[in-house]
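Omission of a single protein chain aside, the complex is shown with its protein chains in their original locations.
Every chain is named by a letter (A and B) in the order it is written, and numbering of its residues begins at 1.
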Amino acid sequence: MSAMLEVKDLVTAYGKIEALKGVSLEVREGSITCLLGPNGAGKTTLMMTIAGILKPRSGSIRFSGREISRQPPHAIVGAGVALVPENRLVFPGMSVLENLRAGAYARRDDGIEADIERLFERFPRLRERAGQDAGTLSGGEQQMLAVARALMSRPKLLLMDEPSLGLAPLVVDEIFRIIADLHRDGTTIFLVEQNAHMALRVAHHFYLIEQGRVTFSGDPGSLAEDEVIRRAYLGSSRR
Amino acid sequence: MDAYALGLLTNVGLLGFLALSAYVMLLAGEMSFGQQAFFGVGAYAGGMLTAMAGWPLPLAAVAAMAAGALAALAVALPTLRLRGLYFAMATLAAAEMARIGFELLQWQVDRDGEPVGPDGTQGFRGIRWVFESGLAPEAWTALVWSLLAAVLALAALAERSRLGATLRAVGEDPGLAAVLGLDVDRFKLGVIAAAGALAALGGVLFAHHNTYIEPRNFDIMLGVHSLAYALIGGLGTAFGPLIGVVLDVGLLEGTRVFHGYRMVAFGGLVALLLVLRPRGLLDETAVRWIGRRFS
Partner (left out) sequence: MLADLLQNTLDGLAAGASYALVALGFTLIFGVLRRANLSFGAAIMLGCYAAAAVSQQRPGLGLVALAAITVLVSVLAGAYVERLCFAPHRRGSAVAAMVASFALWMHLEEIAVLLLPRHVVGFPPLYEGEPIVLAGLAIRVESLVALGTAGAICALLAGLLYRTRFGISVRAVIASPLAAEIAGIRTGRIFFLVFALASAIGGLAGFLVAATDAQITPMMGMWFTLKGLIAMMLGGLGSLPGAVMGALALGLIEAHSQWFLGPQLRDFLVYLLLFLLLAAAPKWMRTHSAS
C-alpha cells in the first residue's frame, strides 16, 4: 500500500503556542489509520490543519503526492479529502436533506441525487428523518449525518475526529460498523479517537500523539492494549 | 500661538476625553455607540450650573461628572447582560433618547435681565463662566490639557496596576475573571460609570469653551467618531485614543491638506490602517515593543 497522506514535520501554532511541534506520519491507501492521544495533545489541530481550516507554520502535507498544506479548505475537499469534524457540526435550521446537498456544494456532476439515495440506503435512519431539522437529531443521528455529508463530496480519504464522542455504547458500535463498511467499500480512513479500545479493533495502523508530537507508531498488538489506552488517556509518564 | 491653532488644540483635548471614554469601554469588552450622550449630559449639566445657578466651574465640573456617571449607570444597569452589537444598539438608542431629551429641554432663568438656559433645538447660549473669569485663551487651553494629562497619568498608573490588568481580563475573558472570584457585573458597572464621568468632564469643558451648545452637537456621528479614534489610535495604551483624535482633528483638519476631502481621506485611512493593525496603531504588541526599547 502506498502512502495516500504524508505529513512531515508539521508545525501549527495559535499565536505563540505551538499545538503541533513537528508531526510526521502517514496514512496508507486503503487502510484505517488511527491517531490516539490525550486531550490537548493536538489531534483536532492536526485534523483541522490537514483539512485546510488551520494554516501550518511549517512542514508539509502531501495527498496523493500533491502538496496541500497551504490550500484553502474547498480545494482540499475538491482534491478528495473530507473531514467529519469533532462535535459533528451539522447545519442547524436546515433539514437532513439540505445538509447533504450542502455537502455536495463543490460538485457540478449529475450524480448528486443518486449519491443521496445511496447514502439513505446506508443510513436508513437519515432517510426517515430526511425533512427534519438537523439540529433536532440525536447525537448518533447527527454523527451519521456528519459522515454522510462528508461522503457527499466523494472523498478518497475520510478524516474523522472523535466520531464516538458523547455517544452511547450501542451507538458507538454502530458508528464503528459504519467505519468498517466504508473501508470495505474503498475509502481510506484516518481516525482520531479517544476510545482507544474500539479504535484498535478496526485500525490497521496507529499513532500516539502527546503534547504536539508523535510518540509511537505501530500496528495494533505491537504495544500492549492497556499500555496504549493509558497513554491515550493520560499520556506518557515520561516528560 | 494664533487663535485658530489654539482652538484646534483645545478641540483635540476635549475630544480626547470622549475618545478615552470610548476606549475604556472597549477595554471592558464593550463597543459603545453612545458615549456622546454623557458628553452632552456633562455639557448641559455643567453649563446650567454655571450659567443659571452661578456655580464656579470647578464645582460644576465635579457635579457634571457625577451626572455623567449616573446617566451611564442608568443605561448600563438594564443592559448589563447584553453583548456585542446588542449592547451597541442599546447605547445608540439611549444616546438618541438623550439627544431628543436635549431638544425638548427648555428651561430658562433670568440673569441680569436676560433669559439664560437651554432652549430646546435652539440650543443653550451664554455659557460664559470662562470668559467672565478673565482666563486668557492660552491659560484655558493649558487648563484643558492639564486636566487631560492628569487623566492620562491616572490611566497610565491604573494600566500598570492590578486595576488595569483586571479591566483587560474582564474585557477579554469575563468568564475566567468570574471564576477567579471577581464580581464582574459590579466591576463593569464601575468602569462604565467612570467612562461616563470622563465623557461628562469633556462635555462640561466643551460647553465652556464654545459658550454655546445645541443638541445637534451630541449626535451619533460624534459617538461613532470617538469609537473610531479609540480604536485606530490603539488599544494598547491610554495615549492611543489621543493619537486617533490628533490624526483626524490635528493632522487632517489642521493641515488643511485634505480640505473638502477630509472624511474621504480619514475614512479611507482608518479602514486601511485597521487592515494592517486591527487593534490600532499603538496596540499591545507595539506598546510592549516600545516598553522594551525604553527600559
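Rule of thumb we're sticking to: a residue touches a chain if its C-beta (ideal position, glycine included) is under 8 Å from a C-beta of that chain, and two chains touch if they have at least 3 such contacts.
Note that the structure is predicted; figures quoted are calculated from it, not measured.
Remark: the absent chain touches shown chains A, B in the intact complex.
Per the touch definition above, the residue from B:A5, B:M97, B:A139 or B:A165 contacting the chain not shown is B:M97.
Only one residue from B:W107, B:Y212, B:Y261 or B:W289 touches the chain missing from this view: B:Y261.
In the full complex, chain A touches the hidden chain at residues 51, 53, 72-74, 76-78, 82-83, 85, 89-94, 98-99, 101-103, 105-106, 149-150, 153.
Hidden from this view is one chain, which touches chain B at 26, 31, 78-79, 81-86, 88-90, 92-94, 96-97, 100-101, 103-104, 220-221, 224, 227-228, 231-232, 260-264, 266-272, 274-275, 278-279.
As a working rule, only the chains that are shown with their structure count from here on.
Between the CA-based centres of chain A and chain B the separation comes to 52 Å, rounded to the whole angstrom.
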